[in-house]
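Complex shown without one protein chain; remaining protein chains in place.
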Amino acid sequence: MKLLTMLACVLPVAACTQDKQASEDTEALRNPPRVYTVNYPLAYFAERIAGESVQVVFPAPPDVDPAFWSPDAETIADYQQAELVLLNGAGYAGWLQRATLSRSRLVDTSAALADSLIPVDDTATHSHGPGGDHSHKDMAFTSWLDMDIAAGQARAVFDSLVRLRPENEPGYRERLHELENDLGELDTRLKVVAERIGDQPLVFSHPVYQYLARGYGLNGRSVHWEPHDVPGNDQWRELSDALATHAAAWMIWEDEPLPDTVSRLEGMGVESLVFRPCGNRPVEGSLVSVMLENVMALERAFPAAASIEPAEM
Amino acid sequence: MRDVLYLAWRYLVYHRLKTAILVTSIMLIIYLPIGLNVVVEQSAVHLTARAAATPLLIGTKGSPLELALNSLYFSSEHPELIDYSEATMVADSGLADAIPLYVRFRSRTHPIVGTSLDYFSFHNLSFASGRPMALLGECVVGANVAESLGVKPGDAVVSSSETVFDLAGVYPLKMKVAGVLARAFTPDDDAIFVDVKTAWIIEGLGHGHQDLARPEAASGVLSRADENIVANASVVQYNEITEDNLDSFHFHGDLAGYPLTAVLAVPRDEKSAVILRGRYTDDSSTSQIVRPVTVIDELLDTILTIQQFIVAAVIIVGLATIATAALVFMLSLRLRRREIDTMVKIGGSRPRVASMLLAEVVIVVILSSSLAAVLTLVTWRFGPGVIEGFVLT
Partner (left out) sequence: MIRIGDLLFSYDEGDFSLEIPQLNVAHGETVAIVGPSGSGKTTLLNMIAGTATPHSGQVTTNGYAISELHDAARRDFRIANIGLVFQEFELLEYLNVLDNILLPYRINRTLHLDTSVRERAEAIAERVGIGDKLARYANQLSQGEKQRVAVIRALVVQPPLLLADEPTGNLDPLNKERVLDILLQYATDNAATLVTVTHDHDILHRFQRVIDFKDFYAYGAGQRPENVAGPT
């Protein structure tokens, strides 16, 4: 009798607790927490790891380079409302210096990898007066092109998502492993093709491949060319001067270059291949599929001695 | 009764100066201890509430009271500065959230509080209109500021210049109002809030100017060495942040060394608070951590002691005043001997004549008490604000 009485008291409470949890879960499903990012790779990592349990938002317009995008005040206000804001670190998104965001909601995904970040030597700084402080040298910011660093950033995204939705940790961990596997396979193939490339000189059309070059031992030198702009005479001259001491046979582009530019380059003995950094959301595909295409483009340019084609992922 | 009061009233009105002096003296004797008590009580409640809502403050070693007054009430006297790295250290420790405070500049009489977004959520401040600041140069104003300056979202406020003749001094920055806070009945109503980076721009630690690498900025270039361009003093700097020049704004040096007046630490729990406070017990540390409620309690104890002395003094003066008033009344009776005799002679009843004389006293006391009550009400309504304004500016 006593047991029945106890059950009669406990069961309604248990039912209520369960109901409360259920309604909280339903509420969370209906209004998932918003996670804003400053570039597409981080948005991709968050989507892969958290799925629909969070609402991932990357609000930059599709036709801009997010590294140089400046959101307006209203967009920044939207960032302020997010429960979590994922930052790339390495000085990516200079607008952060001029915006007001709640520090407690920001996560620098490369903070733990600070030692791996690459300072950039070719930017001009300025100071005021002979003894004045200098403005900061920039850091290279396309950190995700080194798959090791990308995996590290993905882990940082995982940690922050678990802090946000701790009850989902098992699922998030499983999906993180899947993502790490994908990144690992890309890393393996990049290392293989990089070994084939060896120390052959390469030209990078834009200084955004520092992490790719360092991570995979590529001997590259950068110029400042835009794929959709016709290079000026100064730029051709700069390239010629570079080729004089750095006889590259390939130029690596961020996007498909103009046919005329490709032709002229071929006339100089330089072939073109596209390796998209994928800082913004691709028209089609995903970060991994775009990286795979990038790897395959390298593999085509530097084929293996054997004629066996590598399997697609 | 009506006739008695009428005659008494006519006497008081005719001798209005004497009546005014008596009424004022007695009113002050009644009002002073009560009014003082009201002010102290209300101020205590006010001060304590504000202090109790703020767990911990970190600042440079020095006067805890100055630190608390500047951080909680935005007093014009600010403590010695600490580095921004102090806020970073607290946040990175995982023991507390760190809200930076840089309360140094003013726009006319309104304090400009450099802080972060977390300040608003911490103090449960909501917005009557607009939104929080999003970009450098934007600000959020308290309800009283909006009223007194007549501003709304989209308008602008200008920081006050610290020096007029010092060419290296702080120059005014025009700031766009992004939002107006709902009335909070706290010092936040009188403040202008900006991102701490905007406060640094007001100070001149951050600025925007022409791109020195561009040809049109050549007149602002002093020299070029390696990859560094040294600007001269004639480079044009912007005193307003707009959409067009926003991207040019930057900071020189390491932000970790930039100044704050305090860090508001919100510990995760009691244990974290204890651990955090323990980190500042080292005598060699240049920083201190204070519990505002402790500081304010000590201040209130001092105020209470002063109040007690004042009340004792007022009581003594009051007794003297009453004795003097009684003497004045007795002398007055002597001077009015003839008037009283006349009334008696023509048939006035003793009780009536006595009542009339007593009624004069009663009316004076009632008038004094009423005025004291009105003053007490006014004090209750406005006193704490006046005192705070006097103490904090």
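First chain written, first letter: the chains are A and B, and each begins at residue 1.
FYI, a residue touches a chain if its C-beta (ideal position, glycine included) is under 8 Å from a C-beta of that chain, and two chains touch if they have at least 3 such contacts.
Quick caveat: nothing in here was measured; it's all calculated off a predicted structure.
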Shown chains touched by the chain that is not drawn here: B
Contact residue for the chain not shown (choose from B:His15, B:Lys61 or B:Lys152): B:His15
Contact residue for the chain not shown (choose from B:Thr109, B:Thr242, B:Thr324 or B:Ser349): B:Ser349
Subunit B residues touching the omitted chain (full complex): 3-4, 6-7, 10-11, 13-15, 338-339, 342-350, 352-353, 356
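The definition used in the following text is that only the chains that are shown with their structure count from here on.
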Distance between the centres, which are taken as Cα means, of subunit B and subunit A, whole angstrom: 49
Partner subunit A, residues of subunit B touching it in the complex: 91, 97-98, 116-118, 121, 131-136, 138, 178, 195, 197, 212-213, 222-223, 227-233, 235, 243, 246-247, 249-253
Of all residues in subunit A, those that touch subunit B in their complex: 70, 72-74, 76-77, 80, 94, 97-104, 122-130, 132-135
